[in-house]
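A protein chain is absent from this complex, but the other protein chains hold their places.
Labels run A and B following the written order; every chain starts at residue 1.
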Amino acid sequence: MTLADILASLFPHGHSVTVAEGLVTGQGSLDGKPLHVVGIDGDTPLGVEGALALSAAVLDVVRAGDRSPILVAIDSDSQRMSRRDELLGLNECLAHLAKSLLLADRLGHPTIGLIYGHSAAGAFIATALATRVLAALPGANPSVMDLPSVARVTKLPLEKLQEMAKSTPVFAPGLDNMVAAGAVHVVLDAEKPLDGQIRALIAEMPKSDVRDRLGQERGGRPVARDIAERVARQARG
Amino acid sequence: METLHFRHSTKKPAAGSKPMAVIGVVASGNLEILLERVLPPDACEVAIETPIGGFGDVWEAVVADFVARAQPGGLRISINDGGARPDTVSLRLAQGARLMEA
């Protein structure tokens, strides 16, 4: 689905969401209440300016204090890879965006990620992965690194990695593997209207971070939950 | 990965009373050794995981030499190897045995 398709399905009565240089901001109405949208469209890399524009939009919503939900719609590249972005503190800007979403969540705004295209690395962590619940549309393609690049770094033949990817979701790119890891909570049905599906997600927001439980149940992260619980138990000691 | 196991009888228990020690880091040309005082005082076991296969006889000689010198009775020694040379292995084993003396 394109962003326009998504917005049409989500807001049948219209919306004010606009895209400027790949950055998505605006709002529509869900059940007569505002649903805010921030995001990245068109496989756009996320640099310092983009991160700060999105965080400003999130903080505007928080300042209004009405606890309205925020949808983070993502079809991005990775973080923008440049000397200038790192010189200007890209790590601070991306972390600031993630913190803005995490604060919104803490102050009662349901935060929902929606990945409908690509996303990777720092851009993914700062946006969709900083929401309370992350949904995907079929055809979405989240990844940390593509297999040819993994082959270069690990010095393993691409054919071997492709074979391993079939049975080992923990390293292989793609939506199915991010679902298995528990990073993506649910894959939506593109054939059905999105407003009802998003409404259902808002109504049933998980109370805590359940991603390691999902990863264990789905087999993509077999041990993370147990390890985190063992450490926490010893810390409580 | 190749896994190797060696079991030796020792004439005396390892010095000291420390129950556990770890030394070294798994990195290229280095290794990590975990020593645990969990066996009968006349036994020593060494388990090795190494990514470099085909050097079982070298490991066997290095371990036998260490056991003969240190008499590490009672110790179970576990090694994660990152491709260390035999002299590095010997050095780390000796350092590990010294840590257990504390």
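Observations on the structure shown:
Just so we're on the same page, a residue touches a chain if its C-beta (ideal position, glycine included) is under 8 Å from a C-beta of that chain, and two chains touch if they have at least 3 such contacts.
In this text, contacts and distances are computed from a predicted model.
When the unshown chain is looked up in UniProt, the name that turns up among "Deoxyribose-phosphate aldolase", "NADH-quinone oxidoreductase subunit L", "Biotin-independent malonate decarboxylase subunit beta" or "Methylmalonyl-CoA mutase" is "Biotin-independent malonate decarboxylase subunit beta". The undisplayed chain touches these shown chains across the complete complex, A, B. Considering the full assembly, A:M178 is the residue among A:I74, A:M178 or A:L201 that touches the omitted chain. Looking at A:K33, A:K192 or A:R230, the residue that reaches the missing chain in the full complex is A:R230. Of the residues in subunit B, those that touch the hidden partner chain are 1, 20, 22, 25-27, 30, 32, 34, 36, 49-51, 78, 80-83. In the full complex, subunit A touches the omitted chain through residues 48-49, 52, 55-56, 59, 62-63, 79, 81-96, 98-100, 102-103, 106-107, 121-122, 124-126, 129-130, 144-145, 150, 153-154, 156, 164, 168-173, 177-178, 180-183, 209, 211-212, 215, 220-225, 227-232, 234-236.
Heads up, the rule we're going with is that only the chains that are shown with their structure count from here on.
Subunit A and subunit B have Cα centroids separated by 46 Å.
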